[in-house]
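My questions all concern the structure below.
FYI, not all chains are in this one, though none of them got moved.
Going in written order, the chains are labelled A and B, and every chain counts its residues from 1.
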Amino acid sequence: MLLRDVAERLGCELRGDGGVEILRVAAIDHAGPGDLTFVANPRYATHLARTQAAAVIVSKGVATLLPSLLSTNPYLTYARAVALLHPEERSEPGVHPSAQVDPSAVLDQGVHVGALVVIGARARIGRGSVLHPLVGIAEEATLGEDCVLHSGVQVRERCRLGNRVIVQNGAVIGADGFGFAKDEHGRYHKIPQRGIVVIEDDVEIGALTAIDRAALAETRIARGAKLDNLVQIGHSVTIGEDTVLAGQVGVAGHLDVGDGVIATAQTGIPASIEAGRVVSGYPALDNRAWLKSSAVFGRLPELQKRVRELEREIEELKKRLGPA
Amino acid sequence: MLLRDVAERLGCELRGDGGVEILRVAAIDHAGPGDLTFVANPRYATHLARTQAAAVIVSKGVATLLPSLLSTNPYLTYARAVALLHPEERSEPGVHPSAQVDPSAVLDQGVHVGALVVIGARARIGRGSVLHPLVGIAEEATLGEDCVLHSGVQVRERCRLGNRVIVQNGAVIGADGFGFAKDEHGRYHKIPQRGIVVIEDDVEIGALTAIDRAALAETRIARGAKLDNLVQIGHSVTIGEDTVLAGQVGVAGHLDVGDGVIATAQTGIPASIEAGRVVSGYPALDNRAWLKSSAVFGRLPELQKRVRELEREIEELKKRLGPA
């Protein structure tokens, strides 16, 4: 595709030679002839002098002699360029003959059901959704339109997914919450978990992430939230809109995590989090405070030594001053 | 169901009008007409004044004008009420035609084998057990009576599950332990893992939890233990009776975790734990000590600053006192 055509498709202003041929997108330190690259972080602008790329997506302010696509948000334009130049193979509509679809399940138009998928009784799969091989959809679960469930995903009974939900491989939606009542002998009795999980539109769920169903009501992942791999969401939790949980984050049961929260990798969330916060560590702290505390953590032996030294010095001073 | 019938079925003393109709169970802050709710924690008793619930499960000491079921353990009674009023759909006995059951496997009476389940040679499934879709049971593995394995669970060769074991979706029982011998070139050689995993009666295993088989003997999860999601159990570990491991807990190989231990979420256990302890953090500390240390962790930058200030003050005092 010619750069001028890329510019048009992405709605970008073109600077320089629009006639260069673009074959693919590549990171700036890997890019060669035929590659469109991008500078989203001004720190990388220094790479522009020596890149072999054919063209670059940049902010208006960035100076370069390379043919350029000007963007107010180069990273977002890059995302669109990848989609344009590296299109995914479409999964053709149809049901693989080895799939086990209950006769009472409803599949809307254009649905793709891969090999060895199981769809339970009264489940409903919305228009254009794609179920890759070995996915299990239990009874009465519902998926909206244009969802993509990668191989090995399990969706439990009655859970509800909105539109354009993407679930990576092996994730589990709607397993029983972790609830037990202790009897007088110290033994635990299961609280039956009869609620559901609701996943709103435009959510992405990472590989091997587990989202538990509520005991009675619902666990909810709100519109646009993005969960990375191996994340644990306890039952009756609400995750806010556009909230991002990085890899291996854990959220205890019965909490509200507000809109637009970011939890960095391995964060453990034991209490509700207000909208807009960036949190880290376990128990979760504000990210900046956690970074500072973590820095001191690495120097704790030295700090302890300094306190010991101070104690010695004080003792000495007290001796010199004699009895009070 | 009338409240008086619920009382009878749950073996509770009734206080107030037994003729109210009970349709379902609900948490006290969600309950409306037709709902039975509960107060297990006295902190929530204040909600009683304004709940719309039709009736409530309470301890004898709790004052309320609502029709009540009196219980010495309201939380346990609540668990039973959920089971009574929200019965699960029974999985009918039978083997789905798409399941792949080795002819040498033995299925006892009343077993349910879902779609696309694989059962290997000489495996045995005890009476009344339920295997949901896409479960894999390898050669010579055995399950006791009334087990429930949710979709996507994998049980490896020769592992043994007791009675009433519940395994949530995607959990892996009996993968190879992590054992390698280093050679003189710094390369690792696999120690073959030929032991098994034994899971005793009344254990529940969370979604996407991994319990490794021993190299030679066994990894054992004792009666009544409850493991949450994404828990990692190393090989040759023993987990005690009625022990609770919350989400994302990890237990290193070759350890004993005693009976009645509680490990809070994300705890990392690098050494054996005595019975009855409540532990947190990594490396695991007593929960109270960990909570206190964690509180100080959040103030470490301030503590460091105070130490620096003390050093300055001592220097000043020393100056004022002159040479010793």
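FYI, a residue touches a chain if its C-beta (ideal position, glycine included) is under 8 Å from a C-beta of that chain, and two chains touch if they have at least 3 such contacts.
Values in this document were obtained by computation on a predicted structure and should not be read as measured data.
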item	value
Full complex, copies of the single sequence (shown: 2)	3
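Criterion: only the chains that are shown with their structure count from here on.
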item	value
Whole-Å gap separating chain A and chain B, where each centre is the average of the chain's CA atoms	25
Contact set on chain B toward chain A in their complex	24-27, 30, 40, 72-73, 75-76, 78-80, 82-83, 86, 88-89, 96, 98, 114-116, 132-134, 150-152, 166, 168-170, 202, 204, 206-208, 224, 226, 228-230, 242, 244, 246-248, 260, 265-266, 281, 294, 297-301, 303-304, 307, 310-311, 314, 317-318, 321, 324
Contact footprint of chain B on chain A as seen in their complex	98, 100, 116, 118, 120, 134, 136, 138-139, 152, 154, 156, 170, 172, 175-176, 178-184, 186-192, 194, 208, 210, 212, 215-217, 230, 232, 234, 248, 250, 252, 266, 268, 270, 282-283, 285, 289, 292-293, 295-297, 299-300, 303, 306-307, 310, 313-314, 316-317, 320-321
